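With one protein chain held back, the other chains of the complex are shown just where they sit.
For clarity, chains are labelled A and B in written order, and residue numbers in each chain start from 1.
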Amino acid sequence: MIEHLAALQVVIPLLCAPICMLVRYRDWAWIVALFGSWACLVISWLLLQQVIVGDPISYHMGNWAPPLGIEYRVDTVNAFVLLIVSAIGAVVTPYARESVRAEFGVNRVYLFYTSYMLCLCGLLGVTITGDAFNLFVFLEISSLSSYVLIAMGKDRRALTASYQYLVLGTIGATFIVIGIGLLYAETGTLNMEDLAKRLADQPLSRTVGAAFGFLVVGISLKLALFPLHLWLPNAYTYAPSVVSAFLAATATKVAVYVLLRFLFSIFNVKLSFGVMPLDTILLVLSVIAMFAASAVAIFQPDIKRMLAYSSVAQIGYMVLGISFANVNGIAAGIIHLFNHALMKGGMFLALGCVFYQIASVRLDDMAGLGKRMPWTMAAFVVGGLSLIGVPLTVGFVSKWYLVVGALDRGWWFAALLILLSSLLAVVYIWRVVEVAYLKPAPENAGDIEDAPPSMLIPTWILIGASVFFGINTDLTVGVAKQAAMQLLGAGG
Amino acid sequence: MAAVGLYNYWIVVFLMMAGFYIVIAHDNLVKKIVGLNIFQASVFVMYITFGKVQGGTAPIIADGVTTYSNPLPHVLILTAIVVGVATTALGLALVVRINEAYGTIEEDEIHDQDDDT
Partner (left out) sequence: MHSYLVLRVVAKLLMPFIMLFGLYVQFHGDFGPGGGFQAGVIFAAGFILYALIFGLKDAGKVLPRGILRFGIALGVLLFAGVGVYDMLVGGKYLDYSVMAQDPVHGQHLGILLVELGVGITVTSVMVMVFFTFARHRQTKGDD
């Protein structure tokens, strides 16, 4: 079966989704989802091992050879992203059992797992495919299922948040189809490798320029780049805890990968950053995102919303790395993609534990929680330290490489801004620490225990990983550098 | 006269802008979905347009015919239409539930209600 790994990566969650729907009973659906997400993790690990040492894997769907047939292509870049997505999926599923039971109506639990598996299938498909139109289809599978997942939140504002996301997400997706269509009209191919070859051969035409614009705007909407991030805070705030954690850790990351793929592999560096002034645009937007979103985060009374704004800021760091367009910068972007998935996923899971016990994630209600739920809050604080970029956490590693990338490019002011914006993160994390540890618990608060182990252990796995990879950087930095060189090599 | 000959693209541009405008300018949630549909339909027309080969017939193999239109954009757009249908159904379902929860489908009234709580 080893040759079929690339197809199985997508097929297994695709098969699990209808099975979840058929079994209906919630624990069985959970077991199916658990099997699916763990199988995906194993497959993505095996794929990564193969491509680190060898050539990229190319899998021809239906045995139709590319560029006519649909090709699944795995190289270091997307193997790493596949690992991130499936790892988060594998950690979130065990956590989901208790959390979903508490937050959903009993009858709808199996529908949650069905949508969750479809979302996983879509995200993995976007990452693995080597065909531009296939990418759009998978993007919509993941988006449509995530609208459903968000709308499952208990608060009625979840509905409006989901609606808003649906409208903006569809506009983004339609922009992407327009871009792909214009590229097809110009080159007559949809295979990414073939597209890159044909685009490199011909001079820049107006059609390609327009396609470039549509694609960049569409993808930026999906990855919530400032100022196109408006859907994100509401969506993450009102979605069920599990969904917030899963989407925050995966959906925007996959969109960042799509941006990398289009900018460097399909268009080349010369076009993206030479002919088009995209490096300046991305630099400015990402710096504004870092500061504006962090500043807004400071004033949020709802901690989930605070983390959502912080996500917008962190996406700014990733895009900033991309805008440097050198090996260290892109590597920093990819490292931060991985690291942010770990720490933000862990923090959202910790907040899910809080919500499970006190049914609120507002700052006022969290007074004295440091003593009442020590393990949960400790996880939150470690994640927060990582968000700030304290040494020995993953956050430090990504910021280090970002600064190196900025200096390589000669943009010392960008390096300075990275350090300055970290101070804002200190402020908003400190607010939580202050309330949770220094304020006494309210008088009328009943005795509560810490969250059940089935929720705490996944939380600590992510938080623990964010410390582990902060100390042992071989895997992340090694793979990310190899990936960055592949991206730049393919484009140059 | 080239600009007139490309009238398909003018229609595409008009539909695209009209749909986009409706999505942005209207407060009614159902109208927004309608706008979204027009926006997507313009893309369908665009794909079909550049699938046309001059003098080509429908891409079904037949005797005595040598030129066919390009069938690939048609297939692609069939997929995009299905995605569009799913999006519309989901969007309308959300609107129904929003109407139940808020008693209105006007965006500004929904915002007012949210601000009050």
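One rule holds in what follows: contacts are C-beta pairs under 8 Å (C-beta built on N, C-alpha and C of every residue); 3 or more make two chains touch, one makes a residue touch a chain.
Note that the coordinates shown come from a computational prediction; the quantities given were computed from them, not determined experimentally.
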Option touching the unshown chain, where A:7, A:102 or A:269 are the choices:
A:7
In the whole complex, of A:60, A:101, A:198 or A:439, the residue touching the missing chain would be A:60
Quickly run down the residues of subunit A that touch the omitted chain.
1, 4, 7, 11, 14-15, 17-19, 21-22, 59-63
Counting contacts across the full complex, list the positions on subunit B that touch the omitted chain.
58, 60, 78, 82, 89, 92-93, 96
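One rule holds in what follows: only the chains that are shown with their structure count from here on.
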Can you check how far apart subunit A and subunit B are, centre to centre, with Cα atoms defining each centre and the answer in Å?
28
Give the list of subunit A residues in touch with subunit B in this complex.
133, 136-137, 140, 144, 147-148, 151, 156-157, 159-160, 162-163, 166-167, 170-171, 173-174, 177-178, 181, 184-185
Show which residues of subunit B lie in contact with subunit A when the two form their complex.
20, 23, 29, 32, 36, 39-40, 43, 46-47, 50, 73, 76, 79-80, 83, 86-87, 90-91, 94-95, 97-98, 101-102, 110, 114
